[in-house]
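A protein chain is absent from this complex, but the other protein chains hold their places.
Then we have chain A:
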Amino acid sequence: MNRLKLILLQVAVGLGFLLLWHVLTAYPILAPTRQTQFFFSTPLDVLARVWKEFASGEIWRHLGITLLETILAFAFGAGGGILFGFLFARRELLAAVFDPYIKAANALPRVVLAPIFALWFGLGIWSKVALGFTLVFFIVFFNVYQGVREVSPVVLANARMLGMNERQLLRHVYWPAALTWMFSSLHTSVGFALVGAVVGEYLGSSAGLGYKIHEAESVFDVTGVFAGMVILSIFVILIDLVVTLVERRLLVWRPAPSTNGQG
């Protein structure tokens, strides 16, 4: 399948969906148009709203806040995950003792923490950062832990035979191995940082994309909700693109650059 054909097909699917949506809401096929439009809005209305949001400049402030929360959540979550991942992988006892607690904490649905974080950190950005942190931390933690534990024993033995001390092993073997695993989960963890931010905003705040969507929902403004979702999707795609570029740069040595973009 060549690239052009693929892109054409992808665009065709999108246009087909929009067309179906348009036809079903513009003509009284399933129900009177007033009714369908109340529940589903129309693609043209949604696009017009998206355009208006950007044209008026109102949306930028919200985007900026969501982006800031996402970046902070990712930075703290990844930093903590790397630190503890390393520590636990190199200290058997620590890993064994904390194992059940970490599993329990990871199994907990993080949404239930949102109100508590709001209580602790207020309604500003930090409660959202905290929510994103709890999501990102565990993904990065488990990946780094795994990466350090599963360093190829032959590569490790070879490095030791070259006379490397613990510090040099850390730098030349463990660290790159752990980073590989971390980057293989980069799309997921960045995605979760964003989920944390948006869900946190949705549950209680006065700014951000999640807030915008919540605000529209509370007055049954379906067009506003869909417009918010479209903007969120564009935002996600752009972030994912950046992640892919970063990944390509950092993992040049890998056999096949992973191209599975979820997030």
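Note that in this section a contact is a pair of C-beta atoms (placed from the backbone, for glycine too) under 8 Å apart; a residue touches a chain by one contact, two chains touch by 3 or more; residues count from 1.
Criterion: contacts and distances are computed from a predicted model.
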Given the options "ATP-binding cassette domain-containing protein", "3-isopropylmalate dehydratase small subunit", "Phthalate 4,5-dioxygenase oxygenase reductase subunit" or "Tryptophan synthase beta chain", which would UniProt use as the protein name of the unshown chain? "ATP-binding cassette domain-containing protein"
Which residue of A:Asn106, A:Thr180 or A:Thr244 touches the chain not shown here: A:Thr180
Tell me which residue among A:Leu30, A:Leu44, A:Leu162 or A:Leu245 touches the hidden chain in the full complex. A:Leu162
So that we can see where the missing chain sits, which residues of chain A does it touch? 152, 154-155, 157-165, 168, 172-173, 176-177, 180, 252-255
